[in-house]
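Removed from the display is one protein chain of the complex; every other protein chain stays in position.
Now for chain A:
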């Protein structure tokens, strides 16, 4: 009897210790439920988070005219909002910041998919289908001279011109020596 109580006591103590590291607050959910909550998955620079699909430049041009041109200009030249198209060279010390655009400043092509799906058109984020996003990305990369029309685009493998300029902040490197840029 005494021995059994002791065993129970030990078990409870072990359980208590295991639980002590946590507060038992919040509700655990399955990966499947987490996926349902994940309305617009994060696209990582290695391509994780990208849905299957492919973009076509002409389709992108059609969607752009309809849903993007009124803010970003007929050919991505900007006004009233950000310029999207510029020479496919990285910026120089003479490039004015209003001229920063995809071709000369954006270092990762995967960001385009992530951001357009996440936040565009302004105030109507989430209304574009994955397919439409792919078409728009293809069109914008084409307009910036980064891809040819008709060539299949593999976003994580595109080397953006501005990636050549991108470096890690030395203070970030000092604090987190393991940190590297994708």
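By our rule, a residue touches a chain if its C-beta (ideal position, glycine included) is under 8 Å from a C-beta of that chain, and two chains touch if they have at least 3 such contacts; residues count from 1.
We adopt the following convention: contacts and distances are computed from a predicted model.
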**Message:** When one chain of this assembly is omitted, its UniProt record names it as which of these: "Sulfite dehydrogenase SoxC", "ABC transporter", "NADH-quinone oxidoreductase subunit K" or "Methylmalonyl-CoA mutase"?
**Reply:** "Sulfite dehydrogenase SoxC"
**Complete:** Contacting the left-out chain: of A:28, A:52 or A:152, that is A:28
**Request:** Name, in rising order, the residues on chain A that touch the hidden chain in the full complex.
**Result:** 21-23, 25-31, 33-34, 37-40, 42-46, 48, 80-82, 90-98, 100, 102, 105-108, 110-111, 114-115, 118-119, 122-126, 162, 165-172, 175-176, 178-179, 181-182
